[in-house]
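Notes follow the structure.
A single protein chain has been removed from this complex, and every other one stays in its place.
Take a look at chain A:
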Amino acid sequence: MSTAAPSLSPSRSPVPVAPVDAPRRIRRGSPVTPYLFIGPFLILFAVFVLAPILVLAWSSTRQWILGFDSGGFVGGENYATLLSGQGVLSEEFWRGMRVTAVFTVLSVPLLVTVPFALALLLNLRFRGRTLFRAVYFAPYVLGVAVVGVLWHFLLDARVGPVNHLLGAIGLPDATAWTTSLPAGWVSLVGVTVWWTVGFNAVIYLAALQDVPAELHEAARIDGAGAWRRLWAVTIPHMRRVLQFVVVITIIASANMYGQSALITQEQPGGATRTAIGYIAQTGMRSYDIGMASAMSMILAVCLIAASLLVNQLFRLVGKV
(Lines give C-alpha, C1' and ligand atoms only; values in the text may rest on other atoms or scores of the structure.)
Protein backbone atom coordinates (compact mmCIF):
# COMPACT_ATOMS: atom_id res chain seq x y z
CA MET A 1 0.00 0.00 0.00
CA SER A 2 2.96 2.25 -0.40
CA THR A 3 1.37 4.02 -3.34
CA ALA A 4 -1.70 4.88 -1.34
CA ALA A 5 0.14 6.84 1.32
CA PRO A 6 3.38 8.16 -0.05
CA SER A 7 2.91 11.57 1.51
CA LEU A 8 2.32 10.30 5.01
CA SER A 9 5.68 8.71 5.33
CA PRO A 10 8.93 10.54 5.10
CA SER A 11 10.14 10.26 1.57
CA ARG A 12 13.11 8.12 2.32
CA SER A 13 12.75 5.78 -0.47
CA PRO A 14 14.95 6.75 -3.37
CA VAL A 15 12.90 4.62 -5.74
CA PRO A 16 10.14 6.67 -7.35
CA VAL A 17 6.80 4.93 -7.72
CA ALA A 18 5.52 4.97 -11.25
CA PRO A 19 2.11 6.66 -11.31
CA VAL A 20 0.99 4.53 -14.27
CA ASP A 21 0.84 1.55 -11.94
CA ALA A 22 -1.97 2.95 -9.88
CA PRO A 23 -5.00 2.05 -12.02
CA ARG A 24 -3.73 -1.50 -12.54
CA ARG A 25 -3.75 -2.18 -8.83
CA ILE A 26 -7.51 -1.94 -8.46
CA ARG A 27 -8.60 -5.30 -7.06
CA ARG A 28 -10.71 -7.21 -9.53
CA GLY A 29 -10.89 -10.47 -7.59
CA SER A 30 -9.39 -13.78 -8.39
CA PRO A 31 -10.62 -15.52 -11.54
CA VAL A 32 -11.26 -18.58 -9.37
CA THR A 33 -13.80 -16.82 -7.14
CA PRO A 34 -16.95 -17.38 -9.26
CA TYR A 35 -16.17 -21.06 -9.53
CA LEU A 36 -15.73 -21.31 -5.79
CA PHE A 37 -19.18 -19.78 -5.36
CA ILE A 38 -20.92 -22.17 -7.72
CA GLY A 39 -18.72 -25.06 -6.64
CA PRO A 40 -20.87 -26.51 -3.85
CA PHE A 41 -23.95 -26.47 -6.00
CA LEU A 42 -22.07 -27.74 -9.02
CA ILE A 43 -20.89 -30.76 -7.06
CA LEU A 44 -24.41 -31.58 -5.89
CA PHE A 45 -25.75 -31.01 -9.39
CA ALA A 46 -23.10 -33.23 -10.94
CA VAL A 47 -23.52 -36.05 -8.44
CA PHE A 48 -27.29 -36.09 -8.11
CA VAL A 49 -28.52 -34.78 -11.47
CA LEU A 50 -25.90 -34.96 -14.17
CA ALA A 51 -24.39 -38.33 -13.26
CA PRO A 52 -27.77 -40.09 -12.91
CA ILE A 53 -28.85 -38.72 -16.29
CA LEU A 54 -25.67 -39.99 -17.91
CA VAL A 55 -26.03 -43.38 -16.21
CA LEU A 56 -29.66 -43.47 -17.30
CA ALA A 57 -28.72 -42.76 -20.90
CA TRP A 58 -26.00 -45.38 -20.74
CA SER A 59 -28.18 -48.05 -19.13
CA SER A 60 -31.00 -47.42 -21.60
CA THR A 61 -28.77 -48.80 -24.34
CA ARG A 62 -28.14 -52.07 -22.57
CA GLN A 63 -30.04 -55.22 -21.93
CA TRP A 64 -29.62 -55.11 -18.19
CA ILE A 65 -31.76 -57.18 -15.87
CA LEU A 66 -30.56 -57.49 -12.30
CA GLY A 67 -29.44 -60.95 -11.39
CA PHE A 68 -28.50 -61.95 -14.92
CA ASP A 69 -25.47 -61.73 -17.14
CA SER A 70 -27.70 -60.26 -19.78
CA GLY A 71 -26.83 -59.15 -23.26
CA GLY A 72 -24.81 -56.01 -22.62
CA PHE A 73 -24.84 -53.22 -25.18
CA VAL A 74 -27.84 -53.39 -27.49
CA GLY A 75 -27.82 -49.91 -28.98
CA GLY A 76 -31.28 -48.60 -29.64
CA GLU A 77 -33.00 -51.95 -29.29
CA ASN A 78 -34.81 -51.04 -26.05
CA TYR A 79 -36.12 -47.90 -27.72
CA ALA A 80 -37.08 -49.83 -30.83
CA THR A 81 -39.05 -52.32 -28.73
CA LEU A 82 -40.86 -49.54 -26.90
CA LEU A 83 -41.59 -47.50 -30.00
CA SER A 84 -42.75 -50.48 -32.05
CA GLY A 85 -46.18 -50.52 -30.46
CA GLN A 86 -45.95 -54.33 -30.53
CA GLY A 87 -45.78 -56.52 -27.47
CA VAL A 88 -46.69 -56.17 -23.83
CA LEU A 89 -43.86 -53.80 -22.85
CA SER A 90 -44.65 -51.30 -25.56
CA GLU A 91 -48.42 -51.52 -25.18
CA GLU A 92 -48.32 -51.16 -21.41
CA PHE A 93 -45.82 -48.32 -21.57
CA TRP A 94 -47.86 -46.29 -24.03
CA ARG A 95 -51.03 -47.06 -22.10
CA GLY A 96 -49.26 -45.54 -19.10
CA MET A 97 -48.12 -42.57 -21.20
CA ARG A 98 -51.72 -41.99 -22.31
CA VAL A 99 -52.90 -42.06 -18.70
CA THR A 100 -50.17 -39.59 -17.79
CA ALA A 101 -51.13 -37.36 -20.72
CA VAL A 102 -54.83 -37.41 -19.83
CA PHE A 103 -54.06 -36.59 -16.22
CA THR A 104 -51.72 -33.76 -17.21
CA VAL A 105 -54.18 -32.23 -19.65
CA LEU A 106 -56.97 -32.38 -17.07
CA SER A 107 -54.99 -31.20 -14.07
CA VAL A 108 -52.63 -28.50 -15.36
CA PRO A 109 -55.29 -25.91 -16.36
CA LEU A 110 -56.89 -26.27 -12.94
CA LEU A 111 -53.57 -26.21 -11.10
CA VAL A 112 -52.61 -23.01 -12.92
CA THR A 113 -55.90 -21.10 -12.65
CA VAL A 114 -57.36 -22.16 -9.29
CA PRO A 115 -54.27 -21.19 -7.28
CA PHE A 116 -54.14 -17.91 -9.21
CA ALA A 117 -57.69 -17.04 -8.25
CA LEU A 118 -56.94 -18.14 -4.72
CA ALA A 119 -53.83 -15.96 -4.61
CA LEU A 120 -55.83 -12.96 -5.80
CA LEU A 121 -58.29 -13.53 -2.96
CA LEU A 122 -55.59 -14.08 -0.38
CA ASN A 123 -53.88 -10.90 -1.54
CA LEU A 124 -56.90 -8.81 -0.57
CA ARG A 125 -57.00 -7.16 2.82
CA PHE A 126 -59.43 -8.88 5.13
CA ARG A 127 -59.65 -10.21 8.63
CA GLY A 128 -58.07 -13.63 9.15
CA ARG A 129 -56.04 -13.47 5.96
CA THR A 130 -53.04 -15.19 7.48
CA LEU A 131 -55.21 -18.00 8.77
CA PHE A 132 -56.66 -18.62 5.31
CA ARG A 133 -53.22 -18.54 3.73
CA ALA A 134 -52.14 -21.25 6.16
CA VAL A 135 -55.31 -23.27 5.71
CA TYR A 136 -55.00 -23.46 1.93
CA PHE A 137 -51.35 -24.36 2.15
CA ALA A 138 -51.87 -26.98 4.85
CA PRO A 139 -52.65 -30.06 2.67
CA TYR A 140 -49.38 -29.56 0.81
CA VAL A 141 -47.37 -30.52 3.88
CA LEU A 142 -48.94 -33.99 3.85
CA GLY A 143 -47.08 -36.79 2.16
CA VAL A 144 -48.58 -38.57 -0.82
CA ALA A 145 -49.06 -41.72 1.27
CA VAL A 146 -51.23 -39.88 3.78
CA VAL A 147 -53.22 -38.14 1.06
CA GLY A 148 -53.62 -41.37 -0.91
CA VAL A 149 -54.78 -43.58 1.93
CA LEU A 150 -57.06 -40.87 3.30
CA TRP A 151 -58.83 -40.21 0.02
CA HIS A 152 -59.02 -43.85 -0.95
CA PHE A 153 -61.12 -44.33 2.15
CA LEU A 154 -63.11 -41.09 1.78
CA LEU A 155 -63.95 -41.81 -1.86
CA ASP A 156 -64.85 -45.47 -1.47
CA ALA A 157 -68.04 -45.97 -3.46
CA ARG A 158 -69.79 -48.08 -0.83
CA VAL A 159 -68.46 -47.25 2.60
CA GLY A 160 -66.83 -43.87 1.99
CA PRO A 161 -68.12 -40.65 3.58
CA VAL A 162 -68.11 -38.67 0.31
CA ASN A 163 -70.91 -40.68 -1.26
CA HIS A 164 -72.71 -40.79 2.06
CA LEU A 165 -72.70 -37.00 2.30
CA LEU A 166 -73.72 -36.61 -1.33
CA GLY A 167 -76.65 -38.94 -0.66
CA ALA A 168 -77.60 -36.97 2.44
CA ILE A 169 -78.09 -33.82 0.37
CA GLY A 170 -80.00 -35.66 -2.33
CA LEU A 171 -77.27 -36.08 -4.94
CA PRO A 172 -76.34 -39.40 -6.60
CA ASP A 173 -74.64 -41.50 -3.93
CA ALA A 174 -73.37 -44.47 -5.91
CA THR A 175 -70.60 -42.92 -8.01
CA ALA A 176 -67.64 -45.27 -8.17
CA TRP A 177 -64.99 -42.63 -7.52
CA THR A 178 -62.10 -45.07 -7.35
CA THR A 179 -63.12 -47.93 -9.62
CA SER A 180 -64.60 -46.41 -12.76
CA LEU A 181 -63.77 -43.87 -15.40
CA PRO A 182 -64.34 -40.95 -15.86
CA ALA A 183 -65.22 -40.63 -12.16
CA GLY A 184 -61.70 -41.83 -11.37
CA TRP A 185 -60.26 -38.84 -13.23
CA VAL A 186 -62.41 -36.51 -11.17
CA SER A 187 -61.01 -38.09 -7.99
CA LEU A 188 -57.40 -38.04 -9.11
CA VAL A 189 -57.49 -34.49 -10.43
CA GLY A 190 -59.67 -33.21 -7.61
CA VAL A 191 -57.46 -34.64 -4.89
CA THR A 192 -54.32 -33.38 -6.62
CA VAL A 193 -55.75 -29.87 -6.83
CA TRP A 194 -56.80 -29.97 -3.17
CA TRP A 195 -53.39 -31.28 -2.21
CA THR A 196 -51.09 -28.97 -4.19
CA VAL A 197 -53.17 -25.83 -4.64
CA GLY A 198 -51.33 -24.12 -1.78
CA PHE A 199 -47.91 -24.48 -3.36
CA ASN A 200 -48.71 -22.65 -6.61
CA ALA A 201 -50.80 -20.14 -4.65
CA VAL A 202 -47.81 -19.21 -2.51
CA ILE A 203 -45.69 -18.61 -5.60
CA TYR A 204 -48.42 -16.44 -7.14
CA LEU A 205 -48.90 -14.58 -3.90
CA ALA A 206 -45.23 -13.66 -3.78
CA ALA A 207 -45.41 -12.45 -7.38
CA LEU A 208 -48.58 -10.46 -6.76
CA GLN A 209 -46.89 -8.58 -3.98
CA ASP A 210 -44.18 -7.60 -6.44
CA VAL A 211 -46.61 -5.83 -8.78
CA PRO A 212 -45.98 -2.11 -8.14
CA ALA A 213 -48.88 -0.41 -6.40
CA GLU A 214 -48.26 2.77 -8.42
CA LEU A 215 -49.19 1.02 -11.63
CA HIS A 216 -52.49 -0.06 -10.16
CA GLU A 217 -53.05 3.41 -8.89
CA ALA A 218 -52.26 4.95 -12.26
CA ALA A 219 -54.59 2.51 -13.97
CA ARG A 220 -57.32 3.30 -11.48
CA ILE A 221 -56.92 7.01 -12.15
CA ASP A 222 -57.19 6.28 -15.86
CA GLY A 223 -60.54 4.69 -15.07
CA ALA A 224 -59.64 1.02 -15.39
CA GLY A 225 -61.92 -1.39 -13.52
CA ALA A 226 -60.71 -4.33 -11.48
CA TRP A 227 -61.01 -6.73 -14.41
CA ARG A 228 -59.14 -4.43 -16.75
CA ARG A 229 -56.40 -3.90 -14.16
CA LEU A 230 -56.04 -7.67 -13.77
CA TRP A 231 -55.47 -8.15 -17.48
CA ALA A 232 -53.51 -5.00 -18.22
CA VAL A 233 -51.37 -4.69 -15.11
CA THR A 234 -51.27 -7.81 -12.96
CA ILE A 235 -51.00 -10.58 -15.53
CA PRO A 236 -48.38 -8.96 -17.78
CA HIS A 237 -46.30 -8.35 -14.72
CA MET A 238 -46.54 -11.99 -13.73
CA ARG A 239 -45.67 -13.42 -17.12
CA ARG A 240 -42.38 -14.95 -15.98
CA VAL A 241 -43.92 -16.44 -12.88
CA LEU A 242 -46.84 -17.81 -14.86
CA GLN A 243 -44.47 -19.43 -17.28
CA PHE A 244 -42.53 -20.97 -14.41
CA VAL A 245 -45.67 -22.25 -12.74
CA VAL A 246 -47.00 -23.78 -15.96
CA VAL A 247 -43.74 -25.60 -16.62
CA ILE A 248 -43.25 -27.00 -13.14
CA THR A 249 -46.91 -27.98 -12.94
CA ILE A 250 -46.70 -29.89 -16.20
CA ILE A 251 -43.62 -31.70 -14.94
CA ALA A 252 -45.21 -32.45 -11.57
CA SER A 253 -48.39 -33.77 -13.18
CA ALA A 254 -46.50 -35.89 -15.67
CA ASN A 255 -44.66 -37.47 -12.78
CA MET A 256 -47.87 -38.46 -11.02
CA TYR A 257 -47.65 -41.90 -9.45
CA GLY A 258 -48.69 -42.01 -5.81
CA GLN A 259 -52.25 -40.85 -6.32
CA SER A 260 -53.09 -43.57 -8.84
CA ALA A 261 -51.21 -46.20 -6.87
CA LEU A 262 -53.10 -45.42 -3.66
CA ILE A 263 -56.42 -43.73 -4.44
CA THR A 264 -57.63 -45.64 -7.49
CA GLN A 265 -55.05 -48.42 -7.01
CA GLU A 266 -54.76 -48.46 -10.79
CA GLN A 267 -58.40 -49.54 -11.10
CA PRO A 268 -60.37 -50.23 -13.15
CA GLY A 269 -58.18 -53.01 -14.44
CA GLY A 270 -54.96 -51.03 -14.69
CA ALA A 271 -56.65 -48.16 -16.56
CA THR A 272 -55.18 -45.50 -14.25
CA ARG A 273 -51.63 -46.77 -14.10
CA THR A 274 -49.38 -43.89 -15.14
CA ALA A 275 -46.12 -44.01 -17.08
CA ILE A 276 -44.17 -43.67 -13.83
CA GLY A 277 -46.24 -46.53 -12.39
CA TYR A 278 -45.19 -48.82 -15.20
CA ILE A 279 -41.59 -47.64 -15.09
CA ALA A 280 -41.55 -48.47 -11.37
CA GLN A 281 -42.99 -51.91 -12.03
CA THR A 282 -40.47 -52.60 -14.80
CA GLY A 283 -37.45 -51.31 -12.92
CA MET A 284 -38.19 -52.08 -9.28
CA ARG A 285 -40.22 -55.27 -9.48
CA SER A 286 -39.08 -56.87 -12.73
CA TYR A 287 -35.55 -55.45 -12.26
CA ASP A 288 -35.43 -54.68 -15.98
CA ILE A 289 -33.12 -51.70 -15.60
CA GLY A 290 -32.36 -51.30 -19.31
CA MET A 291 -35.98 -51.15 -20.38
CA ALA A 292 -37.04 -48.95 -17.45
CA SER A 293 -34.20 -46.54 -18.29
CA ALA A 294 -35.31 -46.32 -21.90
CA MET A 295 -38.87 -45.59 -20.75
CA SER A 296 -37.60 -42.87 -18.41
CA MET A 297 -35.62 -41.31 -21.25
CA ILE A 298 -38.68 -41.24 -23.50
CA LEU A 299 -40.75 -39.65 -20.76
CA ALA A 300 -37.97 -37.13 -20.08
CA VAL A 301 -37.72 -36.19 -23.76
CA CYS A 302 -41.49 -35.68 -23.89
CA LEU A 303 -41.31 -33.42 -20.86
CA ILE A 304 -38.41 -31.42 -22.28
CA ALA A 305 -40.39 -30.97 -25.49
CA ALA A 306 -43.46 -29.86 -23.54
CA SER A 307 -41.40 -27.36 -21.54
CA LEU A 308 -39.82 -25.89 -24.66
CA LEU A 309 -43.25 -25.61 -26.24
CA VAL A 310 -44.57 -23.73 -23.24
CA ASN A 311 -41.59 -21.36 -23.26
CA GLN A 312 -42.10 -20.75 -26.97
CA LEU A 313 -45.80 -20.09 -26.49
CA PHE A 314 -45.13 -17.60 -23.74
CA ARG A 315 -42.62 -15.84 -25.96
CA LEU A 316 -45.20 -15.56 -28.74
CA VAL A 317 -47.85 -14.27 -26.37
CA GLY A 318 -45.37 -11.78 -24.96
CA LYS A 319 -44.75 -10.29 -28.39
CA VAL A 320 -48.42 -9.60 -29.06
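Operating definition for what follows: a contact is a pair of C-beta atoms (placed from the backbone, for glycine too) under 8 Å apart; a residue touches a chain by one contact, two chains touch by 3 or more; residues count from 1.
Basically, contacts and distances are computed from a predicted model.
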item	value
Per UniProt record, name of the chain withheld from view ["Phosphate transport system permease protein", "ABC transporter substrate-binding protein", "Phenylacetate-CoA oxygenase subunit PaaJ" or "Transketolase family protein"]	"ABC transporter substrate-binding protein"
Among A:A176, A:I203, A:V245 or A:L262, residue touching the chain not depicted	A:A176
Chain not shown: contacting residue from A:L36, A:L131 or A:V159	A:V159
Per the touch definition above, residue among A:G75, A:G128 or A:G269 touching the missing chain	A:G269
Contact residue for the chain not shown (choose from A:L66, A:A80 or A:A206)	A:L66
Interface with the unshown chain - residue positions in chain A	65-70, 87-88, 92, 153, 156-160, 174, 176, 178-180, 265, 267-270, 281, 284-287
